[in-house]
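One protein chain omitted, others in place.
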Amino acid sequence: MDANDKCGIFAAYDSKTAARDIYLGLHALQHRGQEGAGIVLSQGGNDYRVHKDLGLVTNVFSEKDLRHLEKDYCGDETPTFGLGHDRYSTSGEVTAANTQPFVATHQDRVISIAHNGDLTNAGQLKESLEEDGSVFSKSSDSEVILHKVIRADGGDPIKQIKQGLEGVKGAFSLLFMFSEGIGAVRDPNGFRPLFVGKRENPETSVGGTSYYFASETCAFDILGAEMIEEVPPGGGYFVSEDGLETFDISSDTSQGLCSFEPIYFSRPDSFYNGKSIHKTRVEMGKALWEEHPVEADLVTGVPDSANSATKGVAEAAGLPNEITLIRSHYTGRTFISPYQSMRDLKVKKKFNLVPDTVEGQRVVLVDDSIVRGTTMKNITQMFRECGAAEIHIRIASPPLTNPCYYGIDIPDPEELLVNRVDKEDLPEFFGADSVEYLSVESVRETVGEENCRACFTGNYPVEVDESERFTKDSEDTAWDEAPQANGVGPGLTHIEEPSDADL
Amino acid sequence: MDANDKCGIFAAYDSKTAARDIYLGLHALQHRGQEGAGIVLSQGGNDYRVHKDLGLVTNVFSEKDLRHLEKDYCGDETPTFGLGHDRYSTSGEVTAANTQPFVATHQDRVISIAHNGDLTNAGQLKESLEEDGSVFSKSSDSEVILHKVIRADGGDPIKQIKQGLEGVKGAFSLLFMFSEGIGAVRDPNGFRPLFVGKRENPETSVGGTSYYFASETCAFDILGAEMIEEVPPGGGYFVSEDGLETFDISSDTSQGLCSFEPIYFSRPDSFYNGKSIHKTRVEMGKALWEEHPVEADLVTGVPDSANSATKGVAEAAGLPNEITLIRSHYTGRTFISPYQSMRDLKVKKKFNLVPDTVEGQRVVLVDDSIVRGTTMKNITQMFRECGAAEIHIRIASPPLTNPCYYGIDIPDPEELLVNRVDKEDLPEFFGADSVEYLSVESVRETVGEENCRACFTGNYPVEVDESERFTKDSEDTAWDEAPQANGVGPGLTHIEEPSDADL
Amino acid sequence: MDANDKCGIFAAYDSKTAARDIYLGLHALQHRGQEGAGIVLSQGGNDYRVHKDLGLVTNVFSEKDLRHLEKDYCGDETPTFGLGHDRYSTSGEVTAANTQPFVATHQDRVISIAHNGDLTNAGQLKESLEEDGSVFSKSSDSEVILHKVIRADGGDPIKQIKQGLEGVKGAFSLLFMFSEGIGAVRDPNGFRPLFVGKRENPETSVGGTSYYFASETCAFDILGAEMIEEVPPGGGYFVSEDGLETFDISSDTSQGLCSFEPIYFSRPDSFYNGKSIHKTRVEMGKALWEEHPVEADLVTGVPDSANSATKGVAEAAGLPNEITLIRSHYTGRTFISPYQSMRDLKVKKKFNLVPDTVEGQRVVLVDDSIVRGTTMKNITQMFRECGAAEIHIRIASPPLTNPCYYGIDIPDPEELLVNRVDKEDLPEFFGADSVEYLSVESVRETVGEENCRACFTGNYPVEVDESERFTKDSEDTAWDEAPQANGVGPGLTHIEEPSDADL
Partner (left out) sequence: MDANDKCGIFAAYDSKTAARDIYLGLHALQHRGQEGAGIVLSQGGNDYRVHKDLGLVTNVFSEKDLRHLEKDYCGDETPTFGLGHDRYSTSGEVTAANTQPFVATHQDRVISIAHNGDLTNAGQLKESLEEDGSVFSKSSDSEVILHKVIRADGGDPIKQIKQGLEGVKGAFSLLFMFSEGIGAVRDPNGFRPLFVGKRENPETSVGGTSYYFASETCAFDILGAEMIEEVPPGGGYFVSEDGLETFDISSDTSQGLCSFEPIYFSRPDSFYNGKSIHKTRVEMGKALWEEHPVEADLVTGVPDSANSATKGVAEAAGLPNEITLIRSHYTGRTFISPYQSMRDLKVKKKFNLVPDTVEGQRVVLVDDSIVRGTTMKNITQMFRECGAAEIHIRIASPPLTNPCYYGIDIPDPEELLVNRVDKEDLPEFFGADSVEYLSVESVRETVGEENCRACFTGNYPVEVDESERFTKDSEDTAWDEAPQANGVGPGLTHIEEPSDADL
């Protein structure tokens, strides 16, 4: 099943420039998903207009597309609310079919959905829905949620959302577009982020205030909007002509945000838990140094994803924070095949080393995380070739050991570096003098008591019954294999190296 | 609701070049739909691979796309069966969402569908399915059929098709892909064409014979396949490892093929009713002359759609069949805006008159049909400017007066020429000396006793309850308006002038 | 050297819609060249604006491109004159560098050129220009002419053209844009066509009349302009603020238009020598029948290029002109690779046979010309497979035996059918019952006494010294090989089968 891992979602309510607001919000959230993007709009009623395709936001939407969404609308009114989705990059997709938002119609309802997360019991829910007559057209757990909600007892959108989400387990930050307005809701653990913001806006249809929902607060900044608050775990909002209402889908909640959000996914300029992601990363860098100090001449990091942690390490160490790796601004998707005399093109086209910064130096080399380790191995070799005297790798997160069931594409456990290479062999693997990781304990302290750290510990805050999640052993082979046929399997295989798609 | 009017459908069973066979079949059927194209393939089991997009077949599928469908398939086997769809051109579509084939999953079933036709009770069926739990993601009656079939009692594909189609009314030529093989079925009136063919083929997985289904027989010719027979109205085929089986979905059937198929839609080299469409058109031309002879010097027609009828008129009249209008081979979709000093660019970029063929001549000018009349008006003016002495317009079909509920996009009745201009004023409207149409009676005689002529007569062979078809006045506004939002409304508005997309 | 064979050229003088006029003219001449297109515009003075690229006119120029040419012009004035070029299709070109019009600057002159033809002494001229300092940037004889003219004694454009063309031998229909206006000139034999036309146009800057030059008169028709006359062989026109002036570049002239223009290249609706190309072709068809009658039941032709000749044959024979081959309207450039079980895809994707028209019939099958014979061989086979009793191939032109040095890409002589297969073996080669060609004498009679028939006879009206033309054996290897490097060699290899790009 196609989990909507690490996507970006954004909604606007009551803005005569809703299409453009959402476009900008999705642009600011582009780092959360580069495969595809889509926007659905409404001016109330069951009319809607949707545009979505594979590619970056700036490729999917031209000025002409936006005007088309705004002006060629059936009816006379400008659409004033809607939602959008940045889809995480996958490989092998032939069509744009799985690009969100999804729209469904049922009886007198048209509902759209944008989803970030991954359900733990989608298989079970799907089976149950099918018994009650559902037919599915996509291999996505987001369609399961959409069916649950649109088939729930209607009338009041809030009731419908609450009833529809009963029994839905796992990770979900969700945006819904109803004919009445926009709903936003977050799972009881709050695995994936979601925020509500607002902006005084003379160009509204009702009250002079536009409301926004976004995966990260940086999407408010580009609009000049301000964050109202984080949508609380288990909590929801509905904004309509009646204004902003809150509701709960659960009282048993915890602050279980995925630790990888502050470690790697979120933009450093986004806010979480009262401070910027940047500041949290600086703290993790400081903790990393305190746990694993070493005699060295300088500290340096892999740009841009490790910039903040590196600053923390350097500050704690009292060592210079040297600029060594230069990151190319022109790393497009297409690139020539590697050829015999050129190794490591993928890394070389992205990073080059300032040659006179490391010769004879004892270097502390910081990265935010390690998945398979191939990029870091190539970087270490570059440092060696430029004459670094010692290389001490410091990773500002714990070793990645376990799969994530709440929305991150981590490779199969056996491919993870620490499951393949013994800790004491890591220096040799990298060609480094020492390799150390941040402790789980420090993540707990810097990120938060309740935050999900399952990928480091295997302690899963929401129970995962594999048989409810994937149906590999059931007879429901359609469910199992059809997604494979689309090149998007149930395995979560998409995070190669965090550094590859940072910020 | 989005009717699948005038589409082309094609399927292949048991050919190791199934992807290419379907590609060629869709290419031969391209005249039936130029908006989009898609292919879905299987090698058995619930795996499938689909590729579809907006555009002509040659644009949607590159050699690389075909190889991808064939070789990068999950598993080791080459897909050996599948189906494809040419979608009729519509305007304003923003996404490729409605491009067929559609795929749905339900319990242990994955079924794909390609549909040509238009249901008369889709609204009612949809409502009933929704009551039983269906949620829809597209605004297409093909999705209604797909839900009906996939939710029918399973196990045996033939049973499932038969049960699924119970209560489905209107026009449908359908192709289904099951994990077991390919099903083909046609509504009891046989409104839309469908044929079954075969070819000896060493590259099969089972028995050395490949089977094909196609909207028209010209699609068999490109493959060197031979027609077995027309799929009979109310009849069906299922081809699997067990070979070719036939079944019925109704015993109350008639030979009700749409008369517009021989008049305009089908290719002249396609076979129907024991002869080529070309020959039928020649007969219509002869009948036209016998009904409406006139003193004249030469006969000429609008190429290429009226070529056959013109030949019939000239033969019956014993007059020369002159080549006067030259049709450009380079009429792409994009073209510059008209400008003040240049009128009638749309017609002029397509047709030009051989200047020394009509001066001083009394011309019989033949076209296959007239919708709004604008193209013919411009053509008549060209003839006048080149000095034609008299212009006698002869149309090889009756006046178009009524909407079609079985799969053709005819403009709103009030836009149809004969509903706007009195018969006696037609010569003045066109600037012609006389204007005559073929009689309905002659259509009956040349095309067939039972063929549907509702658009000329208003006698609808399958009852149409508007309330079951569109739900304009119900509260089900989603159903009604959502398609509008997609730019494809329930109104059938897509046939501008038959001459624009002939052959 | 890259000859500008079979290109289309068009110019407009004094029209505020000059860009659009030229666009439409090039569109009407698209059959003369499909590889690339370009337009250069001026409003007087040495400013100009050029846009050109690979592709069809409708692909190269969007509405936005035209507006850009018209409005974003430096200065305030709308450009009111200019010229354009349709380039003949070649293979292997990597860049758009050889797309015309070419522009050159020299001292106080900016001159643009559009050329249709092929010089016989370009090598010699180039050498001489190089001795006098010329450096070339393209592998095109058009650049040689441009250098000759721009370096000629300036001041008066007419003088400059006349002096510049001294010593230039071979085939050239030329359009020049000077800052003063537009020049048009034709070689003394008039190998390639060129016409002058006019239109009353309120949107001019000077006198209310717009003047046009075009390769064929069909380009005037799309604009509603009328032909004034054929630019006479050895004659020229210059149109400027002073109106339309004529001049001569030679007094030793003949009406040597290439016979292949009426036979195949020109559109049937174009005018030449007092009648339409269509009528000339009908006459050739009649002559063909009179030379080679046969007992038969019906006449049919390869559409659309042989339509007119076929009509002539049928009329002379008193036999029915049957419609048998249906030509696809969707033969784009890209197509899948042929595969084992599918032979002759290239022909099959283009033509299909109406199956019930030829069974048991003795068929006279007409085409306009034969080059290598592969297409006709496949077509003959289709007729056989559909049961034709006899097939009598009649070609409405003489056998092609010799290379053309005046602007047509004929394959190497050894590839030409009649140089490979003895006349008596042709029926066996095609699988036909008889194969006959039109005599050269009949071409002389129907097309004109002086028209060039060198490709049929080897009698070249302008002497060709290979050493002056190509420099294969000289040391000027740059000239010889550089074009090869661009994939466009000096050999004229681009006419595969006339039927492939007809009309």
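Points worth noting:
For clarity, chains are labelled A, B and C in written order, and residue numbers in each chain start from 1.
Keep this in mind: a contact is a pair of C-beta atoms (placed from the backbone, for glycine too) under 8 Å apart; a residue touches a chain by one contact, two chains touch by 3 or more.
Note that the coordinates shown come from a computational prediction; the quantities given were computed from them, not determined experimentally.
Here is the thing to keep in mind: the chain we left out touches A, C in the whole complex.
Shown as candidates are A:Ile222, A:Leu244, A:Ala389 or A:Val421; the residue that touches the absent chain is A:Ile222. Residue-wise, the contact with the chain that is not shown comes from C:Leu146, picked out of C:Ala37, C:Leu146 or C:Leu438.
From the options A:Ser139, A:Asn201 or A:Ser397, the residue with contact to the chain not on display is A:Asn201. Remark: the omitted chain is touched by one listed residue; of C:His85, C:Arg109 or C:Arg186 this is C:Arg109.
Although one chain is not displayed, subunit C still touches it through residues 45-53, 65, 68-69, 72-74, 92, 94-97, 102-110, 127, 129-139, 143, 146-147, 150-151, 475-482, 484-486. Against the chain not displayed here, subunit A makes contact via residues 17, 20, 23-24, 27-28, 30-31, 34, 56-59, 61-63, 66, 201-203, 218, 221-224, 267-269, 271, 275-276, 278-279, 304, 307-308, 311, 315, 320-321, 323, 326-330, 332, 334-337, 339-342, 345, 348-349, 352-357, 502-503.
FYI, only the chains that are shown with their structure count from here on.
If each chain is drawn as a node and touching chains are joined, the picture is a simple open line.
Rounded to a whole number, the gap between the C-alpha centres of subunit B and subunit C is 37 angstrom. One inter-chain figure worth recording: subunit A and subunit C are separated by 59 Å, centre to centre, where each centre is the mean of the chain's CA atoms. Note on chain placement: the centre of subunit A and the centre of subunit B lie 45 Å apart, centres being C-alpha means.
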